[in-house]
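This view holds just a subset of the chains, kept in their places.
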Amino acid sequence: MKREELTEKILDIKREHNWSWKYITSEIGGVSEIIIVGALLGQMKLVKPLARKAAALFGLSELEERMLNEVPHRGSPMPPTDPLLYRFFEMVMVNGPAWKALIEEEFGDGIMSAIDFDLQIEREPNPKGDRVKLTMSGKFLPYKYYGAEQGVPELGYKED
Amino acid sequence: MKREELTEKILDIKREHNWSWKYITSEIGGVSEIIIVGALLGQMKLVKPLARKAAALFGLSELEERMLNEVPHRGSPMPPTDPLLYRFFEMVMVNGPAWKALIEEEFGDGIMSAIDFDLQIEREPNPKGDRVKLTMSGKFLPYKYYGAEQGVPELGYKED
């Protein structure tokens, strides 16, 4: 059994019951909906109590439940051909240089974590057309300069 | 003269004066700092009054000022090799499928605009390590179904 086959089965069941993701994520609950949907689409792991609830909801076998609890081989093809996904790719392509400059100036030498990272999607009502509001928050991870001797900053935080 | 040469010159001057981006963007002002830095790095256009201020600050020629006012050929190489930029790419690669599912369920058939789009970078103090907070807001653009007859939704907004 491959993870893609489980994803396909889950989407078939969702379609059959005419369930929304909102319904599914509220039934399973426990963590951010991004993580639940990500796991059902094969990009995230569901921790045991949630894998159990997902299995109950979708009527999965015990083996399928265990697979949902496994860490998948993450990642989807890039560049994305789908317009909704491509726009995110384009944001990074066009704005990336400025993001790098500003984050490094504010925080020092390091990165924003893609692992200790949360994202919320909200609708922002607007008379000119509603907006998609994404709030991302990732831990700043400073480069660690190993072997730092006295008087030498050990981490890539902002230097005075 | 190529836009890259202008960018290199601007970075040389910034280094010579030991200016921060914060100083530069507050001197030029007028729009979001992402746009100013993006323009100075060759990814955005600076509108005329701001191009004038940038030229004054950096001591640019009139031709260079005009170039800053031109729409550049946007985009930087992908996949990004730089770790800070790659993490954003990875977020799209890993979370993209879930974002697509949730945005389409909430908004209908369409995309989040990468053109009518704002982003703010903030420091989120946190005892376990400060966090980078990015707030993105993009207009939702529903697919327009041309030729829609009576009784047929004309836009890819959420169907009942």
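We just call them A and B in the order they show up, numbering each chain from 1.
By our rule, a contact is a pair of C-beta atoms (placed from the backbone, for glycine too) under 8 Å apart; a residue touches a chain by one contact, two chains touch by 3 or more.
Keep in mind the model is a prediction, meaning the values are calculated, not measured.
Visitor: Taking the 2 displayed chains as a starting point, can you state how many identical chains form the whole complex?
Guide: Number of sequence copies in the full complex, not just those placed: 10.
Going forward, only the chains that are shown with their structure count from here on.
Visitor: Nearest whole angstrom, what separates the Cα centre of subunit A from the Cα centre of subunit B?
Guide: Comparing mean C-alpha positions, subunit B is 21 Å from subunit A.
Visitor: Which residues of subunit A touch subunit B in the complex?
Guide: Those in contact with subunit B are residues 20-22, 33-35, 37-38, 41-44, 74-76, 78-80, 82-85, 87-107, 110-114, 117, 119, 121, 123-124, 126, 128-141.
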